[in-house]
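Here's the structure, in structure tokens; my notes come after.
Only a single protein chain was left out; the remaining protein chains are all shown in position.
First chain written, first letter: the chains are A and B, and each begins at residue 1.
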Amino acid sequence: MAATAAGPKVGKRRGRVLGNPGLIVSAVVLGAIVIMAVFAPLFAPYDPYAQILDDRLIPPAFIDAELADPRYLLGTDNLGRDYLSRLIYGARISLLIGFLTMLVSGVIGTAMGVAAGYFGGRVDTVVSFLVTTRLSLPVVMVALAVVAIAGGSLQVVVLVLGLLLWDRFAVVMRSATMQLRSLDYVAAARAIGASTPRVLLSEILPNLVSPLVVVASYEMAQAILLEAALSFLGLGVQPPLPSWGLMVAEAKEFMLFEPWMILLPGLAICILVLAINLLGDGIRDATAPEGR
Amino acid sequence: MAGDALLDIRHLAVRIPVADGPLHAVRDVSLNIHRGETLCVVGESGCGKSLTSLATMGLLPPTAVRTAERLAFEGEDLLRAKPARMRALRGDRMAMIFQEPMTSLNPAWTIGEQLMEPFLYHGKGNRRAAEARAVELLERVGIAAAGSRLAQYPHELSGGLRQRVMIAMALMCGPDLLLADEPTTALDVTIQAEILRLLADLQREFGMALLLVTHDLGIVASVADRVAVMYAGEVVEEGTTEAVFAAPRHPYTRGLLSCIPIPGETPRGQPLGTIPGTVPSLVGGIEGCAFRDRCAFAREDCARTVPVKDDGPHRWRCVLEDVPA
Partner (left out) sequence: MLRFGLKRLALAIVVGVAVSAIAFMLLRVSGDLAAALAGEDASAADVERIRREFGLDRPLVVQYLEWLFKALQADLGRSLFYPESVSVLILTRLPNTLTLAGLGLVIALGISIPLGVLAALKRNTWVDRSALGLAVLGQAMPNFWFGLLMIFLFGLTLGWLPVSGSDTLRHFVLPAVTLGWFAAPVLMRLTRGGMVEVLQSDYIRTAHAKGLPVRVVLFKHALRNAIVPVVALSSVQFGNMLSGSVVIETVFALQGIGYLAWEAISRRDFPVVQGILLMVALFYVVLTLLADLANAWLDPRIRRG
């Protein structure tokens, strides 16, 4: 019976995926960015750190066709570095920090949320208290302060953001686990004497994947935005790394005459975050129960 | 005959667009109700009886499409009435109470505030008059300490009390027509009878017409002047309560009547009647009699357009000359 019921359901789900242009477009865009970032040396026309001091501040062709140089598709920065190459390498930093932060915060938050939802009682009270406390801390200020003392490196940024962004994981996983726990088959598994770790691993966790993916996509986007903000404020990734936030900061002093220098890295962040968010939304819509 | 009716509905249809095509929820319903009369509309859930009353009030969900040859209230064409005119009629000349007393009152406002609203917005008087009227009606519908209830919130009241509040609210402007959409379905059995008796009393006292939607034939027998039986979006039989109960002409009505035991007449131990089968899907539309798949007397011509027959005020929709007993 389960087999026959699966047929139309799978078909419907496929229909929902194909009928959702946002999901497909965002998956394609994100896929393209990931491929470009991973194989950055193949895609980048120049070394992102190479300074050609004769070719400084060359605008891209769509900004000023007269001053543009066909060798530099998106122009060069104030040190004569190829902007396109820096943008491509910048994707590596954003994706890496976004992904690793999401992993760190995901592990912390999911562990807390599942524990709170499954065990309830004291554990739940403690986790709720931790979430409330964490929410009271101003993320950007705390992150800035820690980076200022511990030093601005990729690892420090990932660790700080990971330790700050777990709250949503905890909240969502807690309520999802609570719902699952009360379902018949979980109760049945407990009743026939399955051990707690076994129930958690085989009955609870597999059913948390869908909400987990949605929260993860959101948090990854948040981490990317925060990294950009920290780097913009000079207390994140340090130069000469081509972090997009850092590129905006470096372009700030040329804002009046070369506004495109600010526009491009900002747009890059925007597109990446948008793709991740829409992918999360698309997955949520495609996996949501009927009628929601 | 229908010309002087308070409410005159002719060939009303309601279609609701759903994923698989239009759902013909109400198909060709003609009803009329006179001043001071009680008309009961009976049928299974999903037969279109609630939608018929909502269509009359102009309260259908926005996606639903309403068409009719005539829909007139006190001789006024409601099909052409502007939204502002419908608002002026609703709550004043025609009022409605609903199935779900638990959720039909706004949780954010006191019941006093909600009771007074129709009175105030229909310009019946100032707040003091509205408050006096609210207290008077709350007492009339059987709520003790009515004055102090006005400051209470809906969540502080039981379901039965909330339905009484709903009734009082519908009566604030002294309507000519009260539409009651299964007003007791959600209530405890003991309270059901009280609320129905209250409705019947109020109907006489206010001299208003009452259109009572229900699926309970026991109610019909005790309060209705006339009864309309609906099946799959159509009125299959309509007439005075005596005529329909004494000599049901449609096989569906027969089936319904055999489902209820009559104290003193139904022998103990005799199985109650059931109607085999299920209601057909109303998506896409139906040719011929909708009941034919479940009917013991179905014939070939049931698949064609079914004639409406009448015996004076008693009308029914069936090809059979006489249903065998």
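Operating definition for what follows: contacts are C-beta pairs under 8 Å (C-beta built on N, C-alpha and C of every residue); 3 or more make two chains touch, one makes a residue touch a chain.
Keep in mind that what you see is a predicted model, and the values were worked out from it rather than measured.
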Among B:45, B:67 or B:106, which one touches the chain that has been omitted from the display? B:106
Which residue from A:103, A:154 or A:225 sits in contact with the chain not drawn here? A:225
Which residue from A:21, A:45 or A:151 sits in contact with the chain not drawn here? A:151
Touching residues of chain B against the unshown chain: what are they? 57, 59, 83, 86-92, 95-96, 98, 100, 103-109, 117-118, 121-122, 153, 155, 166, 169-170
For chain A, which residues lie in contact with the unshown chain of the complex? 129, 132-133, 135-142, 144-146, 148-151, 221, 225, 228-229, 232-235, 245, 248, 252, 255-256, 259, 262-263, 266, 269-270, 273-274, 277-278, 281
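Keep in mind that, in the parts below, only the chains that are shown with their structure count from here on.
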Roughly how far is chain A from chain B, centre to centre by C-alpha average, rounded to an integer in Å? 55
